[in-house]
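Yeah, one chain of the complex is gone here, protein chain that is, but the others are all in their spots.
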Amino acid sequence: MSFLADMDSLVAYLLPLAPHLILIITALIVPAIGFKSGKAAAFFSLGAGLFAIAVTAYMMYTGYKGDFEGLYMFNDFTALMIMLFLVVFCLVVLMSISDSERTKHHGEYFAILAIATVGMMLVCAAEEMISLFVGLELANIMSFALVAFKKNDPRSAEAAVKYLITSGLSTALFLYGMSLMYGFTGTIVINDIIYSLATQEITWAYAVAVTTLIAGSAFKISLIPFHAWVPDVYEGAPTPITTFLAVGAKKMGFIVFFKLFLLMFVVVHFLSAAAGEVAEIHQLQWVFALLAAGTMTVGNIVAISQNNIKRMLAYSSIAQGGYILIVLSVGTDYSMAGGLLHMITHVFMKGGAFVVVAALAARGLGESIDDYKGLAKRAPLVAFAMMLFMFSLAGIPPLAGFYSKFVLFSSAVEGGTWIWLVAVAVVNSAISLYYYARVVKAMYVDKGSTTERFRVPVSFKIALAVCAIAVIVIGIYPGPVMELCEMASFEYINGFLEWLKSSPYV
Amino acid sequence: MIPIELFLLMSAVLFSIGLVGLLVRSNSIVILMCIEIMLNAANLNFIAFASHVGAPLAQIFVITSITVAAAEVGVGIAILLHAYKSKKTTDINDLTSMRW
Amino acid sequence: MEFFEIDIPFMLLLLVLPLIGTAFCSLVKRDANQGAIMFSGFTLAVALVYVCAMWTTDFTESFSTGWIETKYILINFDLYVDGMSMLMIVLTALLVFLVSIFSSSEKHNPRMFFAMLMAMEVGLMGVYMAHDYFLFYIFWEIVLVPMYFLISGWGGPRRHYAAIKFLIYTHVASLVMLIGIFVMVFEAAGASDQLNFTFSAVAAAAGGFDQLFQTAAFGLLFFGFAVKMPLVPFHTWLPDAHVEAPTAGSVLLAGVMLKMGSYGIIRICLEVLPQGAVAWQPFMIVVAIVAIIYGAYACIAQKDLKKMVAFSSISHMGMVMLAIATLSGMGIGFAIFQMFAHGLITAVLFMVCGICGHNAGTREIPLLGGLAGKMPIFAAFMMFGFLASLGLPGLVGFVAEFGIIMSFFEYLLSIDMIWPIIFALAALLLTAGYYLWAMQRSIFGKETDRIDLSDVHDVNKAEGFSLGVLCALIALFGIMPSIVMKLIEVVPLVISGVIV
Partner (left out) sequence: MEFIQFTWLIPLIPLLAFVIVGLFGGKFKNGLGSVAILSAIAAFVLSAIVSYEYFTGDLFAAGLAYIPEPIEWIAFGTYTLNFGIYVDSLTCVMMLFSSFISMLIFVYSIGYMGGEGKRKRRYYAEIALFLAGMLGLIVSSNYLEMFIFWEIMGVCSYLLIGFWSFKHPDGDEASVKAASAAKKAFLVTRLGDVCFMTGLFVLLWAFGSLDFTAMFDDPVGSLVNGNGTTIMIGTLLLFGGVIGKSAQFPLQDWLPDAMAGPTTVSALIHAATMVKAGVYLVARSYPLFVQNAEMMLIVAVIGGVTAFIAASMALNNMNLKRVLAYSTISQLGYMIMALGAGGYMIATEMAHGAADIDGAVGYTAGVFHMMNHAFFKALLFMCAGSVIHAVGTEDMRRMGGLGKKMKITSWTMLIGCLSIAGFPFFSGFWSKDMIMEAVMEPAVAGAASVFLFLFVLALITAFMTAFYMFRLWFMTFAGKPKDEKLHCHGESPVSMTLPLVILSVFAALSGFLMFFWLNDIITFNVIGGAFVVGGHGHEGMDILHEILYNQWTYVSLALSLFGILLAYLMYAKKAIDPARLNAGGNTRIYRALTARYYFPQLYDEIALRLGYDVAKGVDYADRNLIDGTVNGISNAMMGSSGMLRKLHSGHVQDYVAYMAVGVLAVFFVFYILIMTGGF
């Protein structure tokens, strides 16, 4: 009996890491399957991903909150993010099932994918710097490998090299920042770091530390001017991996920002409120505002003149990063909810767009926008889905992208300080409409060279269907998802405030 | 006892050297080494602080980061090899097929 | 009334029928035009039943159901219909029905074409019924997409330029409007951290808005609406869009889409931000006068018949703005009247332009001449439309113009400054001038030899029908304006009550 009891305790002990463990185990098994057939490996990892989602959802549903040795925690916020990454994982796996670009090493491919996902999930869950760093690097290193996976295409290798070097620099910056941070704070537990960051008066060394930290994670989010690698890598990488980077790895950087800086602002405001002063705006919020404005502007403007659709989407996802960064400058839990929501919708619309690209590539269509002319005649449903994703990205109602932008922008209006930022964002999303509409026009209005129809592989069809339905449903009935995000953000920020109140600091 | 500032200065110099190398050298292997230098500059910081406040956590961090760096280099070399196979060069200035 | 006890589905019909129509038209193998005519016909019937009910008892219908309710956001699916929106709804239903008939012989990708028409109808209906800012904005934006496709898919030579210009320009405007909405909603929410996007909630809190805030918010919203109307100098998307758009597109664009702007001003700006309106009144007056005169003058210089008509609708929407800017119950009433009248008249004008371009092969006035000989019926319709548009008494346009200038006159008397009335009167003269000039050069005079008129044919049955119905209505409401006025009476008195 004691054994069973031990089993129970063991389960209880590992429960916070359940989703991670599922994927790790998958990663260990998949290569073995992969030797026999790539498809089987794909379906196995897909199943594992779905199972992990189910488990996470159930844990969240039961309101489970857990902590693993003070290293990793499991709460609504992490659960939501973990599910997000798992969804990305499943999406990418779906896209990879019949990926003609990959010739061999199917098993390894999915294993690496799983490990990368685990890395991102660890970042969500990390409670102190080491595990954060490990998670980041795990995801990073795996993505180099994945980017290079298109053996027969030199562009893939080039992309991998560029990614390797730039991200190496970012890692160095991040690590350097953390080291200095440790110097000031003498701790690597994030909550303590946040508190001392918020309370310490700011010296130039402090500024260096913070700057390098920002730079390190700004690379992941590809903020201006840390974005230069994005178009090349997105173009060169296998399309599923591009998706993985665009809708997955990007979010990792945001989570780092949320973990370090958003909470820091919360503390600042909380303390000033406690001291009965008016909450003045932290300088970093201005920095983030400027970064956001610059990012969305440059991203959108450069995207106008892109002819390769993958590059165009790359720039558009840079711009989307800019939108989400608004959260950092606003720093309310409402805006954070908007940010999370936009992350989720972004998964589906941008992911969907890439699925279309991959699906068409699987049928030998090029990546230039001109190759999409007359698509509405050739593959009506795919074209329709693509139109949905484009308009959703542009923020045309009643689609998911519109609603998340709606919440995001509206949150920035509060207080009136950031209304200029909203204005910039608004103008930008108008500009973005130009190049999104360009794709739609190519598909629906322009005449194609040929009109013979073709059908895309079923796995892509499923992926498309999932994304399209998600985009429509979230657009028309965003209530539940919105509630999830609000719950997560509220729980995240308030949980921290609770900790702060109970902590010896106040 | 040696003042901590010296260590910080040292690591800063190391970091800068790495960055400059990263900027000017064209051989991708060397660039990889520069990155290593920068990482180690950070590690030096950690060690310095650790000995300064006498906390073990930082040393754990250093060990971890060395491991990670090793992994990174491993994958990095593999990728460079792959690039060399397809492009027959280790000069990153030849890797400019994707631009604009 | 008993009949409307079961009104929940009944009111939604106005949205659902076109929606089904859209799906139907895009899915059927052929005869999409029949589908469009059928569904728009049903919608029209429903709208007419409503308007009759309204005409007997001037009631206002509303329908509300929860939609999105979270910790931070409350958005309801609220619909509300009163005289003003009813007029616009009937107009929409009528015009969509008529243009579906008018262009029922569309050859190029008819399924898509008629699907787009029906989609337009959904959006327009929604805008005029929505009573929740989120909903309002959604429909407001939905309208853009089908119009974009109509222009860029079935338009003239420069259609891509015109379409994208239309899309971006109006999109920017609506986003600015959206900011205005956010600002208002936040102000209304006050301390509570739940943003309530329903009209009713904002209206309830509107009393507490202070002058400065109202002025600012009014500015944001007004810009959004002004681009849509459009007012000079935010109008340049309109002529291009009109010139390139297919006839059906132009008719809906000028007939009901421009009205969205003025509708918004009356429905939102004036009801919620009266003090802001007062603060902006001088500006509005000036802008309106500029639009009127500028539009009229621009018309004189135009070579393209359709472009001329486009500018004329800028001028006439300026009239609407002028009436609204008087901020008097009478003025707003006649603004609505003019919106309705202009909707009917401009539809005729654009249909005529379309026929001219299609049958005679060109719309360039210098190339035309003496068409009346070859196409008498066309000439008759054209003349009727032009005369109606220049405000001939006995036709609907006159009533509107008379009332608008009268209310403007009263406003001027109230501020002891009469001379600006000159502009309004000059506009009347200019309008007559460019219409008569265009008529003289296009349908009168010696038969042109610059284009080949050997095989031109007169209007066909479908075109004749739609034009005939419109002309009949123009005459009817011109002779018995009280029919329309009775519906309007419900609205502006309420609003003018709000005006401080």
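Going by the order they are written in, the chains are A, B and C; count residues from 1 in each one.
Quick note on the criterion: a residue touches a chain if its C-beta (ideal position, glycine included) is under 8 Å from a C-beta of that chain, and two chains touch if they have at least 3 such contacts.
For clarity, every value in this text was computed on a predicted model and none was experimentally measured.
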item: Chains on display which the left-out chain touches in the complete complex; value: A, B, C
item: Absent-chain contact - pick from A:V11, A:A32 or A:I304; value: A:I304
item: Options A:A218, A:L360 or A:C467, residue touching the unrepresented chain; value: A:A218
item: Contacting the left-out chain in the complete assembly, out of C:K165, C:H316 or C:H342; value: C:K165
item: Residue of C:V49, C:L367, C:M406 or C:V469 touching the missing chain in the full complex; value: C:M406
item: Of C:I68, C:L94, C:I292 or C:L387, the residue in touch with the unshown chain; value: C:L387
item: Interface with the unshown chain - residue positions in chain B; value: 19, 22-24, 26, 92-93, 95-100
item: Those residues of chain A which, in the complete complex, touch the missing chain; value: 161-162, 165-166, 169-170, 173, 202, 204, 207-208, 210-212, 214-215, 218-219, 224-226, 228-229, 231-232, 280-284, 286-287, 290-291, 298, 301-306, 431, 434
item: Chain C residues touching the omitted chain (full complex); value: 165, 168-169, 232-233, 235-237, 294, 297-302, 328-330, 333-334, 370, 372-373, 387, 392-394, 398-399, 402-403, 405-407, 409-410, 413, 421, 425, 428-430, 432-433, 436-437, 439-440, 444-447, 480-482, 485
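Going forward, only the chains that are shown with their structure count from here on.
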item: Where chain B touches two or more other chains at once, by residue number; value: none
item: Where chain A touches two or more other chains at once, by residue number; value: none
item: Chain C contact footprint on chain A (complex, rising order); value: 334, 337, 391, 396-398, 402, 406-407, 409-410, 413-414, 419, 422-423, 426-427, 429-431, 433-434, 437, 441, 444-445, 477-479, 482-483, 486, 490
item: Partner chain A, residues of chain B touching it in the complex; value: 8, 11, 15, 18-19, 22, 28, 31-32, 35, 38-39, 41-43, 45-46, 49, 52-53, 55, 57-58, 60-61, 64-65, 68, 71-72, 75-76, 78-80, 82-83, 85-87, 92, 95, 97-99
item: Parts of chain C lying in touch with chain A, wherever the complex brings them together; value: 67-73, 112, 134, 137-138, 141-142, 144-145, 148-149, 152-153, 160, 163-164, 167-168, 171-172, 175-176, 178-179, 182-183, 185-186, 193, 195
